[in-house]
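A single protein chain has been removed from this complex, and every other one stays in its place.
Chain IDs A and B follow the sequence of writing; residue 1 opens each chain.
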Amino acid sequence: MEQAALALEMLDITKTFPGVQALDAVSFGCARGEVHALCGENGAGKSTLIKILGGVYRPDGGTIRLDGREVAFSHPIAARRAGVSIIYQELSLLPHRSVAENVFLGLEPTRFGVLDRRAMRDNASRLLRRLGSSIAPDTLASDLSIAHQQIVEIAKALAIEARILVMDEPTAALDRVEAARLLDLVRRLSAEGVTIVYISHRMSEIQAIADRVTVLKDGRTVMTAPLAEAPTDRLVRAMVGRDLADFYPPHASEPPGPAALAVRDGANRQLRGVSFELRAGEIVGVAGLEGSGKDALARALIGDEPFESGTMEIGGGTAKPGHPRAAIEAGLGRLSDDRKREGLLMQQSVRDNATLIERAFAPAFRSPIAGSMSPQSTDQRLIKLDVRAASFDQEAQFLSGGNQQKALIARWLARDPEILIFCEPTRGVDVAAKAAIYRIMRDLAKRGRAILMISSDLPEIIGVSDRILIMREGTLAGELPGGAAEEDVMAIAVAHDRVPDAMAS
Amino acid sequence: MTVAIERSRERARAVALVRRVNFAVIVFLALYIAVGLLQPNYLEPAGAMNFLRRAAPLAILASGQLFVLISGGFDLSVGSLVTLTVIGGSMLTANDPSKTWETIAVLYAIGLFVGLINGAVVAYLKTPSIIATLGTLLSVNGAAMMWSGGSPRGYLPDNFRMFGRLVFHDVPVIGIFPLAVAVLVVVCLLAHWALHGAVFGRRVFAVGDNPRAAELAGVRVEFVRVGVFVISALSAVTAGVLLGGFGGVSVDVGRGLELQAIAACVVGGVQLLGGRGAVVGAVAGALTLTTLFTLLTLLGLPQPLKDTAQGIILIAAVAIGAWRRRRAV
Partner (left out) sequence: MSDQQALVPPPAWRRPPAAPPLLLAGSIALYVGVALWTGETRMLETDGVIGLLQRMVGLGIVALGQTFAIIAGSIDLSVANLISVAAVLASFIMQGRADMMLVAVLIVLAISALVGVVNGAIISRLKVNPFIATLGVGLILQGLLSASFTDFAGSVPKEFQLVAYSTFGVVPYSVAALFALAGVASFVLWATRFGAHLYAVGGNAEGARLAGIRTDLVTIGAHVVCSLSAGLTGLYLASRLRSGAPWVGRDGVYDLESIAVVVIGGTLLAGGRGGVWGTLAGVLLFATLDAAFNMLGVSAYPKLVLRGAIVILAVAIYTFRTRGLTA
C-alpha cells in the first residue's frame, strides 16, 4: 500500500480516433522522483498517451491524477501550468532566438510592461547550471549542437517548475557520450524529486536508468514491473512476441568479394584523409560520435557534399560523383538518416515512392507505369521486402516507420545498385521491423552487394557489421572486426583511456 | 489491428478525394443549372457551346497554372503575359492578316522566354516563386506598356481573332462547335497526358511533395521547375490568343487572371502546398468560376464589384479546401 499519493497516475485511459482505437484502458503510475520507462512498438499508443498527458488531446475515458488530485487538461498550457512538461522528439526551439528567449517562451518576465531581459538571462543561466551545463544564455539556438539544444529544451521544461517530465526518445539524435551525459542528467533530476517518464527504443538505456517499466502493445498495457523483473529479453518479448536471440542475423560466413568501392585520401570541408575499401558481400559499419564525420562521409560518397580531393573508385573505375544523380548512375544508393525530410514523398502513394528513382531517370515522356515501374513489378518488390500497407495506393504518410523505411529500401533497390549505404536504418523503427531490416541487409550482402551501415546505435553496429570502421574528428581513426566489444569501439571513437561511466549494456 | 486501422483510414481518404474532385463538378453543374433557370438558352446546345467558348481561356490558364501549383509554387505572371500577348499581337500584325501565323509564333517564343526566366530565377537563384513571378508581372506589364507606348492599337486581324471567335455551324447533335472549344480540348488532353500519363508529371508531384527527397533520388529538380513555368507561360499565350478574339485590345485584358486561375485550381481540389492535383479538377474549377461569374452578371452585379466577388470567391475556395483537408485527415 502506497503511503503517499503517486505523483502521476493515469487510470483506464481510453482514446479513439475515427476508425482507430488508439488506447484501451491504459493505466500506469509513478511515484515522486521515479524514472518510469515507457516502451512499445510504433503504433502501440505511447505518443497518444503522452499527448493526452500533455493536454494536446482529451481522453475519451479514464482519469489523470497528479499527487492524488484529479486533473483534466483542456490545452497544453494547462498541463504546463500543472507542472507537466513534455519534450517531444521534434525539438521545438526557435532557431533564430537566443537560449534565454527560448527557455522563457510564453512566460517572458516583464517589468513595467517591458521585457525584463536581465531576469531572463539570469534565470536561464541558473537553470542551465542546475543541469550541469555552461551554455551562455545569449547564444543563438541555431548555433548549438543537437545535444545542447536538448539541454535547452529541458531547461525550458524546468522553467515552469515541472514536477513531471516526459521525454520522448531524447537520445535518438545523440551519440553515445552525449546520451550518457543525458542519462546522468535524468538521474540528477530524479534525485531532486522530478518524476520522469522516459520513452525509448534503446534497451540499454532503459536498463541503465529506469526504476520501473511499462510496455504498451496495440493500445493496451501489457506489462508493468520494476526493473529487476524486466530484463531486456522479457521486454522485447512483451513488445513484440518474439525472442531477442533472433534479433541480429548471423555475420557473413564467406569471405568478401572484390572491392566494390575504394576511397583514398578523400577530403572535404568536414573530412580528411579518408581511405577505406568496401568489398562485395560484406556489411561494413561506421561508428563515431556526433561530429565525427560519419554522416558527412555518407553525403560525400553520394555526391551531396562531395570529396574535394582524393580518389574514389567504384567497381574498378574512377568516379567521384559531384551530385546525387551522378552517384546513382555510378551504382551507389543511400538510405538517408532523415526519411521524413530527405526520403519520403508523404502525400504520394507507396508505389510512387518506390518508383521515384526509376522515374527520375526514365525519359520524360515515357509512361510512368511502363517497364519496371509497372504496378505489378513494383508490388512484387514491395511484397518481397514485406512492406505492410492497406494498399500500395495508400499515401506514404500513413505507414508505420518501419514500413516507410522498407518502402524506401524498395526504392533504392529498383536500379539494383552495387553499393548501398544505410544511414541510421532503424531510427524511429519498432523492434520487429528492425529485425526485418537487418535481415534485408544481410540478404543483400549475401547476394553480392556491398553494404555500408552508418549508425549511432552501437549495439546495432556491433551486431550486424562484418567490419567496423570508427570515425573521429573527420577522419578514420580505426577498424575493428564485427562483434567487437563496445568499450573497444568507444575507446577508438573517443581516444581516451577512460570511457564515460554511465555506459551500461 | 494496424491493418484494419489503415484500411479504414484509407477508405476515408479515398472517399474524401472522390468527393473533392466530384465536388467541383457537382458545384459546377448545380451553378450551371441555376444559370440556366435564369437564362434558358444556356441549357440549349448552342448556349452551352458558347459558354464553353467563353470559359476556355480560364480553363486553359488553370491547366497551365496547375503544374506550377503542384510543384509547390505560384505563377503570378500569367495575367500580364496574356496582356502582352494581346498587345503584342496587335502591334506585330499591324492589321495585316498575312502576318498572323508568324506573329503567333513570335508570341509563343516570347512566352517561352518568360517561362524560362521565371523557371530559372526560381530554380537557380532559389527565389520564392511568389516574389519572382510578381516581379515578372511588373516587368511584363511594363514591357506591354512600353511596346504600345501606353495607348494600344485597337485592332487584330480576323484570322487572328478566329481562334476566339470562329464557330463551326451545322454540326450534328450540338449544332455549333467553336474553335476555342477545340483548342481547349486539345490543351486539356495534352495537359492530362503530361501530368498523369508521362514520367514528367510524376516528377512534378515529387518536387512539390519533397524537393529534397526528389533531388537525392536523382530527379533534376531545376529542369522540372523550369518546365512547369514554361508550361504555364505557354498556356498563358494560348489563352491570350483566344482572348484576343473575344474583345478589343486593351491593357486590362489580363488583369487578375492569375488569381482566377489559382482560384479555379483550388476550387478543383489542388493543394496549394504542392503534391496534389489533377487536370480534371483544374478544368472543373475553371468552369465553376465562369458559371459563378455568369450568375453574378445575370443577377446584375456591376463590373467593378466583379473584383470584389473574385476576392471573396478566392478566399472562400481556399478556406473550404483547407477545412475539408483537415476533416479528411
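Throughout what follows, contacts are C-beta pairs under 8 Å (C-beta built on N, C-alpha and C of every residue); 3 or more make two chains touch, one makes a residue touch a chain.
A quick note: this is a predicted structure, and the numbers were derived from the prediction, not measured.
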{"item": "Omitted-chain contact residue, chosen from B:L66, B:V219 or B:L259", "value": "B:L259"}
{"item": "Contact residue for the chain not shown (choose from A:L11, A:L91 or A:A432)", "value": "A:L91"}
{"item": "Chain not shown: contacting residue from B:G73, B:P157, B:G254 or B:G268", "value": "B:G73"}
{"item": "Absent-chain interface as seen on chain A, which is shown", "value": "56, 75-77, 80, 90-97, 101, 105-108, 110, 113-115, 117, 141-146, 149, 270, 341"}
{"item": "Chain not shown, touching residues in chain B", "value": "71-74, 121-122, 125-132, 134-143, 145-146, 150, 207-208, 211-212, 225, 256, 259, 262, 266, 272-274, 302, 304-312, 314-315, 318-319, 322-323, 326"}
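The definition used in the following text is that only the chains that are shown with their structure count from here on.
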{"item": "Geometric centre distance via CA averages, chain B-chain A, whole Å", "value": "44"}
{"item": "Of all residues in chain A, those that touch chain B in their complex", "value": "18-20, 43, 218, 302, 304, 324-325, 328-329, 334, 336, 341-348, 352, 355-357, 359-368, 388-391, 393-395, 398-400, 411"}
{"item": "Residues of chain B that touch chain A when the two form their complex", "value": "1-3, 5-10, 12-13, 197-203, 205-206, 209-210, 212-220, 271, 275-276"}
